[in-house]
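All protein chains but one are shown at their positions in the complex.
Per-chain numbering from 1; labels A and B assigned in written order.
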Amino acid sequence: MRPILEVKGVSKSFGGVRALDKVSLSIEKGSIVGLIGPNGSGKTTLFNVISGFYPPDEGEVYFEGMRIDGMNPNEIFRLGLVRSFQNPRLFQTMSVWENVLVVPKQRGESPLLAPFRSRWEAEEMKIGKRGKGLIGVFGLNGSERKRASDLSGGQMKLLESLRGMMEGGKLFLLDEPAAGVAPRLANEIFGFIKRLREERGLTFFIIEHRLEILMNYVDYVYVLHNGRLLAEGGPEEVVKERKVIDAYIGD
Amino acid sequence: MIGFDVTGFILSWLVFFSIYSILSISLNLETGLTGMANFGKVAFYALGAYFTGYVSIEFFLRLHGLDYPIYSTDAIVALGKLSVEQPSLNLSVFLLTLVGSFLFAGVIGFLIMLPALRVGPAFFGITVLSFGEMLRIFLRHYKPVGATYGLVGIPHPLAWVGGTFSKDLGFALISLSLLAITYIYAQRITNSPLGRLLKAIRDDETATLYLGKNVPLVKGKVLFIGSGMAGVAGCLYAYYLGSITPNAFMPAVTFEVWAMMLLGGVGNNRGSILGAAIITFLDRSTAALNFLFPNLIIDPNFIRWMLVGVIIVVVLLFKPEGIIKEEYVWTPAWRLLEAKAEARRKAFKELIGRLIKRR
Partner (left out) sequence: MLTPVELVNTVWIGSVYFISAAGLTLSYRVTRILNFAYTNIITLGAYLAVILTLNGTGNLLVLIPIVFVAGSLLAMGMHYFVFSRLISLKATPLMLMASSIGIWIFLKYVYYGIVGYLQRAWKVGLYQATPNLNLDWGLKAYGMEFSGAFVASIALAAAVILSLYLFLTKTKMGKALRAVADNPSLAEVSGIPSDRVMYVTWFIAGGLASLSGLMWALFSIVTPEVGDNLILEIFAVSVIGGLYSIPLTALGAYVISGAENLLMPILHDTIGLEVSFRPFIAFFTLLVVILIKPPLGAAGALPYRFRLRRKGR
């Protein structure tokens, strides 16, 4: 079977600095894959390229066999590739409930239909029911009416992932899903990710700094250093590799 | 002292209130809800007014086979005579220009979107601000629309009505009903999935893009609607005054509308109307001041604009949310959160249904 995500020889430079240099990797469906590397090694840039924020200078990106480099982020999302950000990007002035409801595309978003409630009410209710269910899964019950900016850091991370799941996400690019969270809670979040993988067959591609936590949950790890793929393999093999240790210590 | 015409004051205030409310609702749609810094509102207002003025004058003159140049004395005299002859012509030209100015201003607003696709809010603001100024300079030097003199003798849709009072009252009612339509439309949009999407774009454009929304297209649609509304306001303005000059469309007008939106409360249609009511009232009062005390040290017009600046800064500093606070987008899905209330509502509905059937 073809991997769900394939990156082939992607390079990206910013004003002469090569942020990514011929990076190639592939991710199997239903796996949890880690992406590690010292600061400034190009991890977030890689996510930005995959998710369509920048087009790559060269190379190709395939998602479920479809070429996606050069597409806009919104089109890539519609295919089922969802990404989260290092700092949760919620809609701060809106309630948790609205943050959830806003995701699916619906008829009521057209300026011509929006004034006529009867034309979109049924669809809206269906979305609402799905949202209510997911809110239960993510344990955010009872805070639907809160402003998103009033949530705790961990809840914000959860809400962001929830938003991504509202509309058929298949592959999740998570940028430090447990950053700034106590180790116990971080383990909870990763346990949750693992559960989602098992229950729903989702695929995760995760950037994380804390290797000691990450290594317990991933199937496979890629190591980036100075924009290049330094090493790859199962978590145990990778941490033992000499060049990986050098790269981290040299940082 | 000359007697002060209270009824006239109120009627003219009502018209200006409607015009500016439409403007501030449209600005609120673009800026308050969608987060696009429209510093060029006045341009679309001017486009609506000039479209109305030009088309209606041309229509009246050419339909009667007169080929006077548009700003000649002959034309103005002829227009004065023609406008009282056929009520049906007046009204149909009014409707035509109303729709026309909506579409005309709306389409140009949509096209101004092109640069907005590429740059962020600040440069979008500069671009439309300068677009407004360019338009004014253009109108000031473009002979076919009267250059500096502007357009004079725009036939009033109710010119055939005898008596100033009933004419003014009629026009005030037309303006108010247009305001009502605008308000209802804006209010319904705000409390719909579209309103939610717009607020999402305002809060975080990138995140919205990452949630699969075609942000530039949505913005373009909003600019079409917002600019079209401004065009309608311009249409009303042109008919009400009967003459328009390029200098009526200074950038300061845009910021007066901004002051209304900020004062009333950003992201809030009721607030926009309240802000418009307060500031147009102050505005008309300074005009009255001018009339009552002709020898003030400072020109009352200057006071009016200074006040606009002060209101913007003071509101931002001390009451950033405005008089009326923004609320959550209310859609039927909120009912899902009140499962008990919903169940009760359902049971009640069924009960009523059964009662009706039994009859």
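Observations, loosely collected:
What we mean here is this: contacts are C-beta pairs under 8 Å (C-beta built on N, C-alpha and C of every residue); 3 or more make two chains touch, one makes a residue touch a chain.
All values reported here derive from a predicted model rather than from experimental measurement.
Per the touch definition above, the residue from A:36, A:71, A:196 or A:231 contacting the chain not shown is A:71.
Only one residue in the set B:105, B:152, B:178 or B:215 touches the chain that does not appear here, and it is B:215. Although one chain is hidden here, its contacts on chain B can still be listed: residues 31, 35, 37, 39, 114-115, 117-123, 125-127, 130-131, 133-134, 137-138, 140-141, 205-206, 209, 215-216, 252, 255, 258-259, 262, 297-299, 302-303, 305-306, 308-313, 316-317, 320.
Here is the rule we use: only the chains that are shown with their structure count from here on.
Note: centroid distance chain A to chain B, computed from Cα atoms, is 42 Å.
The residues of chain B lying in touch with chain A in their complex are 184-185, 188-189, 192-197, 199-200, 202-204, 206-215, 218, 221-222, 225, 267, 326, 328-329, 331-334, 336-337.
Taken together, the chain A residues at the contact with chain B in this complex read 51, 53, 72-75, 77-78, 82-83, 85, 89-95, 97-98, 101-103, 105-111, 114-117, 120-121, 124-125, 127-129, 131-132, 144-145, 163-164, 167.
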